[in-house]
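One protein chain is absent from this view; the other protein chains keep their places.
Here the chain labels run A and B in written order, and each chain numbers its own residues starting at 1.
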Amino acid sequence: MDGSAILARLRGRLGARVLETHEHHGDHTAVVAREGIVDALSYCRDDALLRFDMLMDLTAVDYLKFPGREDGPRFDVVYHLYSVAHNHRVRLKVAVEQDAPSVATATGLWPIANWLEREVWDMFGIRFEGHPDLRRLLMYEEFVGHPLRKDYPIERRQPLIGPNV
Amino acid sequence: MGVGTFFTSKLDEAIGWARKFSIFQYPFVTACCGMEYMATACSHYDVDRFGAGLPRFSPRQADVLFVVGTISHKMAPVLKRIYDQMCEPKWVVAFGVCTCTGGFYDNYATVQGIDTIIPVDIYIPGCPPRPESVIDGLMKLQDKIAAGAQRY
Partner (left out) sequence: MPERTARELFLGEGPGTGSGSQNLYVNLGPAHPAMHGIIRIFAELDGEVVVKTDVEIGYLHRAFEKDCEAGPYNNAIPYTDRLNYVSPLINNFAYASAVEKLLGIEITERCKYIRVVMSEISRVCDHLTCVGASAMELGAFTVFLYMIKAREFLWELVEDVTGARLTISYGRVGGVKADLPDGFGIKVRKAFAEVRQVLTEVHTLITGNRIFMDRMVGVGALSAEETIAWGITGPLLRAAGVPFDLRRVQPYWAYDRVEFEVPLGKNGDNFDRYLVRMAEMEQAMRMVEQALERMPGGAINVDFEGREIPADAYVDRGKQGKTEGLLLLPIALSPNLEGQGREAQGRVNVADKKVVMPPKETTYGSIEGLMNHFMLVMDGYGIRPPAGEAYFAAEGANGELGFYVVSDGSDRPYRVRCRPPCLPPVAALPRMIEGQMVADIVPTFGSVNMIGGELDR
């Protein structure tokens, strides 16, 4: 299916909860409201014409230092979906505020969302409601902070952990 | 003095010679340097001719700890534990620039040189070091072993 047709179909189903759609360098993106994201994702997966059976990637972007978006919602959770059956892609984005950032989990739809969401929690501090086991994936448990946030300096050193320290 | 010292020094030399040609390394492989370690250990560059051809995958059975590849803060306690589990005499080779100084990973996740955690005998820089560099480092390690030098 053509990218704009995919976006039109999404708009048709979700109506006002699709806040914005755009097409940039061949990538079709829909920005969805926070309350509607699970609905949007399950529609994408189950609808016969869309059939996005693969969650390619689930990540987040911190817009704290982005010119023009310093006042807006701080994070964007980005979902890249791909359909093996129809060979088309779409990108869904959800804007998340800075205070107590959280989004509903997609683990019930695709099992890989479990680890991808754990990584987003680890790196950005965005909680996923309904996630069965939300703990850090890449950093060690005693690590303090969320490293990919823009206010975490890259050269910060945390004390070495371990039995002899 | 005299004859007694002659015999013990010859014995030391013999022990040093035997030790340097029977290196049982524990390759603590983490990252890209592991590929060059594999290349050095296999038929093209071959460390078996130095007597170092049998890696022991248990620290209890090894005497040289080759730390190959970046050590992150999550991995550092494991490295320390493995080092502690080895018996003396033991030597440590820092293989690759990530283990020497942290490499170009000057960030929150990488240990800036394993000598902050364990004592190191030989530093082999390179990202990754060519097998010729590794063999050069190995030969320097052999000189060190033969001289009986230990760093605890």
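Assume a contact is a pair of C-beta atoms (placed from the backbone, for glycine too) under 8 Å apart; a residue touches a chain by one contact, two chains touch by 3 or more.
Keep in mind that this is a model prediction, so the values were computed, not measured.
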{"item": "Residue touching the undisplayed chain, where the options are A:M1, A:L19, A:A33 or A:V61", "value": "A:V61"}
{"item": "Interface residues of subunit B (partner: the chain not displayed)", "value": "27-32, 34-36, 38-39, 42-44, 57, 69-70, 72, 74-75, 78-79, 82, 104-105, 107-110, 127-128, 130"}
{"item": "Contact set of subunit A toward the excluded chain (per top definition)", "value": "24-27, 29, 53-57, 59, 61-62, 65-68, 78, 80, 82, 84, 87, 89, 91, 110-112, 114-116, 123, 136-140, 147-148, 154"}
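The rule we apply is simple: only the chains that are shown with their structure count from here on.
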{"item": "Euclidean distance of C-alpha centroids - subunit A vs subunit B, Å", "value": "43"}
{"item": "Parts of subunit B lying in touch with subunit A, wherever the complex brings them together", "value": "73-74, 76-77, 80-81, 106-109, 111, 116-117"}
{"item": "Of subunit A, residues touching subunit B in the complex", "value": "139-140, 143, 147, 152, 154-158, 160-165"}
